[in-house]
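Of the protein chains in this complex, one is absent; all others appear in place.
Let's turn to chain A:
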């Protein structure tokens, strides 16, 4: 169970990136954070990953307060961030330093097979396509068997074909150890394809607007009516999130300004 309690983040320059975030994620649940850019999604993941410090609030994993990077928390960044001087194999094995060689080899080879890159094990990252690199990055996070896996728009730079196949690869890997997943995306289809729950966020300051459960059975049929309905529900919530009371004064002023102009 991953718990975020009253989490806030104010950057040194005064930007209120997050304000009073409360979120509980069950073990093995896939939660998708959706929102436009500037909602603080990346900030939230960086806090959970321990790469930045929260201004207020607590992050707990199974009751244990997290402060700093934790062995049970893995992250996949928006860019693959592979180490260019390591082969694909060694990149995936990067976090397995403490594990004995045979086990390490077995885990990496299994992951390579899962992501369909076995024959590329000895290549440099520079010789892979963007989608292949991102698969390696996902495998690198999975092989350490984290309890919580954070993904920050990992597919946003990829074309639709590659993205769809990466969704398969991701779910394939997830099936094995069933970690808790927090997936940031701005693609509603992606959220409905992968997540058990969609959390809609709102900017300035970044906060949670609404939560929608996605109870469709897996594997999900993207052409079915339930899928369509879920997509539409999230889109509606996103729409509302842009029209909440907090934003209305602004609009009111705009209208007045327009009136004055006439």
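By definition in this document, a contact is a pair of C-beta atoms (placed from the backbone, for glycine too) under 8 Å apart; a residue touches a chain by one contact, two chains touch by 3 or more; residues count from 1.
By definition in this document, contacts and distances are computed from a predicted model.
One subunit of the complex is not drawn; among "Isoquinoline 1-oxidoreductase alpha subunit", "Sulfonate transport system permease protein", "Acyl-CoA dehydrogenase" or "Cytochrome c oxidase subunit 3", its UniProt record names it "Sulfonate transport system permease protein". Among the residues A:14, A:63 or A:84, only A:84 touches the chain that is left out of the figure. Looking at A:69, A:122 or A:213, the residue that reaches the missing chain in the full complex is A:69.
On the side of chain A, the interface with the absent chain consists of residues 49-51, 69-71, 74-75, 77, 79, 81, 83-86, 94-95, 97, 124, 126, 129, 144, 161-162, 164-165, 168, 219, using the contact rule stated above.
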